[in-house]
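In this view, the complex is presented without one of its protein chains, the others remaining in place.
Coming up: chain A.
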């Protein structure tokens, strides 16, 4: 039971941070591309790197959650 709770808290809290971060990145990039379409390549590269870095924490959290779930505590 505590393993399921640990997994849920880990994934849920990490998803909140990733949601806010991804929202800021995508929103700002889309408004920048709409304003300056000629800079699309540079902006998309920055967005790709930003999303990769933001989603590092939820991915690690998912791994830890499944380890906690698998431990069967």
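Just so it is clear, contacts are C-beta pairs under 8 Å (C-beta built on N, C-alpha and C of every residue); 3 or more make two chains touch, one makes a residue touch a chain; residues count from 1.
What we mean here is this: contacts and distances are computed from a predicted model.
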Chain not displayed: protein name in its UniProt record ("ATP-binding cassette domain-containing protein", "ATP synthase protein I", "Peptide/nickel transport system permease protein" or "Roadblock/LAMTOR2 domain-containing protein"): "ATP synthase protein I"
Residues belonging to chain A that touch the chain removed from view: 18, 22, 26, 29-30, 33-34, 37-49, 51-53, 55-56, 58-60, 62-63, 66-67, 70
